[in-house]
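Okay, here's the structure, questions in a sec.
As you look at this complex, bear in mind that one protein chain is not there, while each of the others sits in place.
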Amino acid sequence: MEAVSKLDVEAVRADFPILRRMIGDKPLAYLDSAATSQRPVQVTEAMRRFTEHSNANISRSVHTLGAEATEAYEGARAKVADFIGARSADEVVFTKNSTEAINLVAYAFQNASVKPGADPRFVLRPGDEVVVTEMEHHANLIPWQQLCERTGAKLRWIGITDVGRLDLEQVDEVINEHTKVVSFVHVANLLGTVNPTSQIVARAREVGALVGLDSSQAVPHIPVDVTELGVDFIAFTGHKMLGPTGIGALWAKAELLDAMPPFQTGGSMIETVSMERTTFAKAPAKFEAGTPPIAEAVGLAAAVDYLDKLGMENVRAHEKELAGYMLRRLETVDGLTVIGPRVPIGRGATVSFDLADVHPHDVGQVLDADGIAVRVGHHCAKPTCVRFGVTATTRASGYVYTTTDEIDRLVAALEKVRKVFA
Amino acid sequence: MEAVSKLDVEAVRADFPILRRMIGDKPLAYLDSAATSQRPVQVTEAMRRFTEHSNANISRSVHTLGAEATEAYEGARAKVADFIGARSADEVVFTKNSTEAINLVAYAFQNASVKPGADPRFVLRPGDEVVVTEMEHHANLIPWQQLCERTGAKLRWIGITDVGRLDLEQVDEVINEHTKVVSFVHVANLLGTVNPTSQIVARAREVGALVGLDSSQAVPHIPVDVTELGVDFIAFTGHKMLGPTGIGALWAKAELLDAMPPFQTGGSMIETVSMERTTFAKAPAKFEAGTPPIAEAVGLAAAVDYLDKLGMENVRAHEKELAGYMLRRLETVDGLTVIGPRVPIGRGATVSFDLADVHPHDVGQVLDADGIAVRVGHHCAKPTCVRFGVTATTRASGYVYTTTDEIDRLVAALEKVRKVFA
Amino acid sequence: MNLDELYQEVILDHYKRPRGAGLRDPYEGESHQVNPTCGDEITLRVHVDGDKVADISYENVGCSISKASASVMYELINGVSVEEALAKTAEFTALMNSKGQGKADEESLEDAIAFEGVSKYPMRVKCALLGWMAFKDALVRAEAATPAGGND
Partner (left out) sequence: MNLDELYQEVILDHYKRPRGAGLRDPYEGESHQVNPTCGDEITLRVHVDGDKVADISYENVGCSISKASASVMYELINGVSVEEALAKTAEFTALMNSKGQGKADEESLEDAIAFEGVSKYPMRVKCALLGWMAFKDALVRAEAATPAGGND
């Protein structure tokens, strides 16, 4: 399989020290990259170098370390902006994760709604509607639910078909003249579905709603160009794209960032401050209160460099093949039902399944005994579970370092699960 | 001087690779620890080891790496809780920095104020008052300002005396029966003042207000015991206490965390979720939406271990000596005026000053040419600057690795500054 | 990892043929417990007669560990005195929280000793304790519902 894609998976694997880890006497087969990816030594090293050479707080000093740290941090911003095709580095706000990025946008609506003179696009009133989908990660559901609860707006959603795709027939009805914002998942973390975006974006534009994407599972796996997507904002997270924990990003159009009230407030996001009153700096500073994840930004920049070197088209090709291989091999397991698209089209190398009603906890435990790490549970997508009538699934997910050999080991171990719980 | 304190500063310095850095042809003298501390190799190594051995997402899986990562993360929480004398690890919420910790509390008030049935202690109405001081870092000022703006409550503050202490005579008037919450700085980052807490805490209790501390500059430098302090919450931040960026903490009484509505929402903070409605997990999970800074928690735990091994009493003693030495030596510089307490009592080894009206930018730049890193500017405490009639100060701040020799170099370089700008 | 240590015969047997399953009347206390990390659930009823746990009945969705644990619990504390039931609950809980250090007393815990190995797997301890937490909670509710001392 690997011959067709241009990734040299063995060379990639050599960069990931953790892949040499043994679980008991079995080599680790890490099939949980959708939860968090592993980090290449290039990322760890970049962070160590920064910490031991240039560590300082940013933006507010003239000493050499401070200047180096500021350049490293702003350089990371520019690199990330470039990676997703943003027009300007100032459109990238660093957050702690995707979840914070989405909350930042939801709170822009909440805060604008109690602020006299706020930009009307962000003001929600009873009668207004917010649209998500039934396949959201909780990170792109609960912030909007809470927002609706606090403003009186109504939450609506686009459903899922039996084969795990968005039910696009509902789009024109669910998104309508009451809709103020549509926020939907780009690549679904439980189903593995890669959602087509153009129809939803077009409909949102038609009704004058803002539209954004939860791209947490997209930016690491497929080429993402925000300009091409034509959306207003996207959220993504460092730890799923070979980068460190503690950093994520919101990209939003400059003009919108300007219109949004601040979320968290404190140091480094101000223009002037008196005891009575504060005026705020321009974006992105306006949204980055306090000391940001500086070393983590350096790590994320190294991760972006790594992905750039591999080439996102190659990453995508590798995962397409991998998805095909996973689906074909998993379908050979007796009693296994894939939850999500069963063809390697419009999907990533993240596959959820049920195995003969054996509880996913037990599946995961038996696989772990063979060194195979998969995720089990609701994957922070309870509504998707309900939609497919399960409380939990077992999910195997691959990335740039994943081999077909690891999939073969997974399939063999699943046979063992069936025996234990037969 | 060092002989009196029990810190072996040279041994400590050997653990900090960055202290061997040259700035041009001068060895680095890092006197900017109040902005961010440096990290000992023990912290960097603990993070690297974790990343290369146990890296995984936490809480939601049964595989070995997931279990190890969860134990490391929760172990870090327990260690931090222990370090500040918390009754239970569940009282520690990991955030991205101090600023987020304070915003979390301020948003608890904001969200409770629009939530039917919320705990009345968190509900703010016009007529209610919020109290801070004039010596706050912006992180403990602007969130409360914004909160007041959004709820109609009134912000009040305790002033500063000419010698840089809180004007405690104002306490009984400023904190009164309208006060719902008092949040004040424990150790001031511009003035270096260590504030006495008991009178303010007692007054807050008397009027039934909640009371918390911005302990960002306290936890790294003095022994802090939340039970002894008798407060309701404190905020602090990893990067100022030898730990990594990207992590901070809120400590609050369990009972209050239970009463507070969530701040950010998303994965890992729920009990159950449907498209219509969500119920939340217990604290601390309730306040930790999304993937937390996992490797950063591991780093923070290593930093706490390091400080524990030094002994916070020893750290305090070292810094007391250092503060005395800094004040004595700085006063010998012609035209230098210390802004803040001029005696090494009730203050830390953070000293702000004005030098013969030479602009701090220029002071800092000339010092940098000698390898000396100080911070210049308003230090995110503009109201304090206004109080002392300056737009900016030069600030030298020491920590466990700071030597009297570095202070001597600072003093010598300040003489040079005067010559250049005479 | 040693699979056999976790999935002992006894556990798999209780999992496949749970004892005392199903919801029954009468009962004085009912509890619903959820494991938020995996979505496992149990609804459990307690019927107290005098100072005796006269019936424990339950319905649950979950993994082998959580289902077997509920079944073992049923065998162990159904029909014994409230006091003894609470003592066994405390003993089992302590064993589960022992991080692999605890030694189970076969005299007292019977089939439940098969869970000794579970305490080494922090992610599974919650599974093993779900039913027992429901029992404790249901008992509190039963006692709240029943006039003190009175039982007739």
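Lettered A, B and C in written order, each chain numbered from 1.
Keep in mind that, in the parts below, a residue touches a chain if its C-beta (ideal position, glycine included) is under 8 Å from a C-beta of that chain, and two chains touch if they have at least 3 such contacts.
Just so we're clear, the structure is a prediction, and the values are computed from it rather than from any experiment.
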Chains in view touching the one left out: A, B
Residue, one of B:Ala349, B:Cys385, B:Val400 or B:Leu414, that touches the chain absent here: B:Cys385
Chain not shown: contacting residue from A:Ala14, A:Val207, A:Ala281 or A:Ala317: A:Ala281
Contacting the left-out chain in the complete assembly, out of A:Glu10, A:Glu71 or A:Glu255: A:Glu71
Residue numbers in chain A that touch the chain omitted from display: 59-62, 64, 66-67, 70-71, 270-272, 281, 285
Positions on chain B contacted by the hidden chain, ascending: 23-24, 359-362, 365-366, 368-369, 376-378, 382, 385, 391-392, 420-421
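Criterion: only the chains that are shown with their structure count from here on.
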Inter-chain centre distance, chain B versus chain C - centres from mean C-alpha coordinates, in Å: 45
Inter-chain centre distance, chain A versus chain B - centres from mean C-alpha coordinates, in Å: 30
Chain C residues counted as touching two or more neighbouring chains: 1, 37-38, 121, 124
Where chain A touches two or more other chains, by residue: 23, 361, 365, 368, 376-377, 382
